[in-house]
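With one protein chain removed, the remaining protein chains of the complex are shown where they sit.
After this line comes subunit A, so read on.
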């Protein structure tokens, strides 16, 4: 480890290959795995790039997920009203508050329940493939396939009318943009809250058998301890809706693009759909779409790999860098769909590890092989440099994916 204090880095965001994280990460991981990081708000914190350190950080309860205390590593400095975590938004809460919310919703996302959704997801995927075939090439895969599938699935799971998708997809994508003004960001967030608040009231009046109604019923049941307020239910519903569609949509689209750019690998998955489970884990690792990592704040002074993190400093766990750590993944920059499953951190680690991961897995395991099998000649309809990459979004992926095939 170097003893001289090098000047702080800014979060690397410039990519030279659409599938690889920015190159600076490899250097940092090797030479300065716990690096000083300069934030847009003028503060200084830390950037972790090694798999081992990232895991240790995310499992350490001396670090908080409270956004209001943290600096954002990218974009403009946020205003306080943009940073507050509202009731129910458990992504940004610490235990014991986090535990209380998470316990109430976890039962809806168990492996067993998610696998039971498979037949319905297969139906939805088939329906989208039929629609693609009917319209004929070229198509934008994002609009016809990758966004509709997870959106419809999360709508049915929560009890959100799919007819409202244009609105909530637009608000979500505004909230996930880097370059958005404070005014636009707050307007989109308030619109989403108002929408979800109305929906919660509607479910109280006319319950159905989906998640939101079930959560309301469980809390209204006699003997329910500290039942959730409507504000909390709104926060939970909003988190699930927002986290439940853009993420999987981008994994499907970027995953398809990566597969088409690795023809031997996609041929293998097409011919051996039983590889889907491993293939999906490898794509999650390789692509790490939570591109700016997971952000935490030190609640007390903590030492990590010999460096002293002070209470109040923000620490960024670079998930994309950790997922390319050669100590953990031999030949990390190679996409190898047969790779022995290992411990990638694409879904995070610790108490906040993705609640929807089993759902995302089932969706990807069904959709990707089905797409490759239905259209064996699938390829880009434009040169790669014309594919608009989501460098400007918190969740990486493609804005559009124009594809064609032989009919």
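Basically, a contact is a pair of C-beta atoms (placed from the backbone, for glycine too) under 8 Å apart; a residue touches a chain by one contact, two chains touch by 3 or more; residues count from 1.
The rule is simple: contacts and distances are computed from a predicted model.
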| item | value |
| --- | --- |
| Complex member absent from the view - protein name from UniProt, among "Ferredoxin", "NADH-quinone oxidoreductase", "Linoleoyl-CoA desaturase" or "Amino acid ABC transporter ATP-binding protein (PAAT family)" | "Ferredoxin" |
| Candidate in contact with the missing chain, chosen from A:106, A:135, A:181 or A:229 | A:106 |
| Sole contact to the chain not displayed, among A:255, A:293 or A:350 | A:350 |
| Touch criterion as defined above, residue of A:59, A:131 or A:305 at the omitted chain | A:59 |
| Touch residues of subunit A, complete complex, unshown partner | 58-59, 99, 102-112, 114, 341, 343, 347-351, 353-355, 357-358, 361 |
